[in-house]
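Here is the structure we will look at, set down as structure tokens.
A single protein chain has been omitted; all remaining protein chains appear in their positions.
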Amino acid sequence: MWQYIVRRVLQAIFTLFVLSLITFFVAKVTPGSPLGLDDPENAAKITPAMRKQLLEQYDLDKPVPVQYVLWFTKFIRGDLGLSLTYRNEHVQDILARTWPISAQLGLIAALLAISLGTLLGIVAAVYRNTFIDYASMFIAVIGVAVPSFVLAIGLILLFSLTLHWFPVTGWGTPERMVMPILVLMLGPLATTARFTRASMLEVIKQDYVRTARAKGLLERVVILRHVLKNALIPVITVAGPTLAGMLTGSVFVEQIFTIPGVANAFVGAIGGRDYPMIMAQTIIFGGLVIFMNLAVDVAYGIIDPRIRYS
Amino acid sequence: MLETLRKRVRNEQSAPDHPAMRAPENPWAKAFRRMLKNRGAALGLYVILFFALIGALADIVAPYDPIKPNFTALRQPPSAQHLFGTDKQGRDILSRIIHGARISMAVGFLSQGLTIFIGTVVGAIAGYYGGKVDTILMRITDSLYAFPTMLLLIIFMAAFGRGFINLLIAMSIAAWVGPARLVRSQVLQLKSQAFVEASHALGAPARHIILRHMLPNLIGSLMIFLSFGVPAAIMAEAGLSFLGIGLVPPTPSWGVMLNDGFAVLRALPHVVFFPSLVIIITMLAFMYLGDGLRDAFDPRSS
Partner (left out) sequence: MSTNSNRISRRRLLKAAMFTGATAGLAACGGGARPAAPAGEAPPPTEAPPAAEAPQEAPAAEAPARAERVLYLNMPSFYGDPGAGTDPGCSGGANTVFTNQLMFSALVYLNEKMEPTPDCAESWTPNEDSSVWTFKLRKDLKWSDGTPITAKDFEWTVKRNVSPDISCGGGILYMMDIIKGAADYAGKVTTDPDTIGVKALDDYTLQFELTGPAGFFPIMVSYPTYSPLPKDRIEQYGKDTQWTQPQYVLSNGPFKMTEWKRDEYMTLLPNEHWHGYTEQAPGLDKLTVRMLKNQATAIAAYETGELDVIEVPTGDLPRVKSDPVLSQQLITYAELFTQYMLIPVSAKPFDDVRVRQALAIAIDRDAIADVLAGTVTPAYQFLPPTMLGYDKDLNPEMAYNPDKARQLLADAGFPNGEGFPKFWINSNHTDDYQTMFEAISAMYKDVLGIEMELALMDPGARGAWREQEPRRLHLWRERWGMDFPDSHNSMNFMVTGRLKGDYSKIPEWGGYKSTDRVAPLVEEAARSADPARRHELYRQADRILTWEDPYLIPIYYYVANLMMKPRVKGVYVTGMGPTYRRVSVES
């Protein structure tokens, strides 16, 4: 298995390298320039001499491949560079203040979504075709069908502006966290619930479950011992990417609730053509997703001994 | 108008039966019929067809111009004249939603069509030829796959600029990885099957094998992909336009309308309410249709 992991990690590094190449060149062909150089309302301030000096200072006057090599050599030495938007701030520092926020939001929402979603799915499957099933699946359906930005708008209208329960903006204290977490978790919760229910029903049909029932075991025991264990294995496959997706922050949630997290920083970096920032975040986002996928594959193998790594 | 719609719906309802009766061995038609027996899926299909229809006939069906401001009807709540009210430029919300249906459907189906096309070509080539070609193509797909789609879309929209065609291209570039991986794995599977090997041994060219033997076997998976991809694309358009980086206003897309509406959330709630509702209904329709399709094409079910 270690051999397998090492090979996957090496593959991941190469994948990230390709990703960084793609992002760098896409970002470079994007019209517009950093440092507000192309902003007409700003341009009156910038003299041609100043412009030249700034471009030189940030290596922006060099050919794009050279710029990539410069970025890359700095990167492997652990230097992410200076942000082109906040010129006296290092990309590391910006990431250090934005990541914890998004990670906190994502982690809470993901844990809630996965645990509640699984629970909802199990309950719906056990009590299939009863009112409980229909109610659970109704929640799940809503969760899938309502886009997060629509849900966010609805919640603001109801809980902030009408009932005055929760503030509209920000992050950090419990009452500020309720709505963003709700919005972020509902979609994955619904997906998890539907997936779990389907997986449960699949397992319940299996012969060994019928055998267990025929042996006269209590329904509860059948569900807990035989069904649950096998039904939850596939759920892990969705849980991993869900977690990764949520940790990278939600553009909509962060924009609407003005949460100073990574997704906002990423959007801002693209708008400001802040290349060092874009690159650093690309690597982190990509690395996170790849790591999660690897973790899922490994976990899968541990839980289900039938799986062989090759 | 309703009458013609009903007729149209009835026709749609009965249409699939005829080819199926003539060619009962056609697995497609069988799956399709099976799907229509599922009430949710059938309803979903009709809702989608309904939106597609009003979208196609938007110029006839919509009571007002969706783009031109009307200075005599600014900011009106829903009324008999304007069923869904007007926005702050006096434009009829209902008319904009009807025209928006055209754009949303076009974005959904065209972008996914393009996505599937690119994905199938890349996946089939990678899977069929294997070796170095496969490795290179799969490294690229892995890289894109490892990146959150929404953020990828934001990068591409920044690079291309806003607009309909640009959005289609951005979405396809961001999403072709999914079908490519799907097609590749299926092609790998099919390659080892007897009928393909036989065909290969007989000296059939690769293009022939891929097109004649493999593609038909992929249709089911691609249909299911489509049923999830199209609503995802519609949602992505709405999301990007909501962020102000999707389609160029005053294009009456549902996302642009949400964007307009969010700015006047308190003052004119109806401006955001109706497009939200329509988006939710569309998502529900696609979800039920997708579930139905998956069950229908899944040989284990029924």
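Of note:
Chains: A and B, in written order; residue numbering restarts at 1 for each.
Heads up, the rule we're going with is that contacts are C-beta pairs under 8 Å (C-beta built on N, C-alpha and C of every residue); 3 or more make two chains touch, one makes a residue touch a chain.
All figures in this text were calculated on a predicted structure; none of them were measured in a lab.
Remark: the omitted chain is touched by one listed residue; of A:Val26, A:Val203 or A:Val267 this is A:Val267.
Annotation for chain A: contacts to the undisplayed chain at residues 31-47, 49-50, 53-54, 84-89, 94, 97, 156, 160-161, 164-173, 175-176, 254-260, 264-265, 267-273. Where chain B meets the missing chain, the touching residues are 67-69, 71, 74-75, 88-90, 161-162, 243-245, 248-250, 259-260, 262-268.
Criterion: only the chains that are shown with their structure count from here on.
Mean C-alpha position of chain A lies 23 Å from that of chain B. Interface of chain A with chain B (complex): residues 11, 14-16, 18-19, 22-23, 26-27, 29-31, 141, 144-147, 149-150, 153-154, 156-157, 161, 245, 248, 251-252, 255, 263, 266-267, 270-271, 278, 282, 285-287, 289-290, 293.
Residue ranges of chain B in contact with chain A, taken from their complex: 139-140, 142-148, 150-151, 154-156, 158-159, 161, 235, 238-239, 242-243, 258, 261-262, 265-266, 269, 272, 276, 279-280, 283-284, 287.
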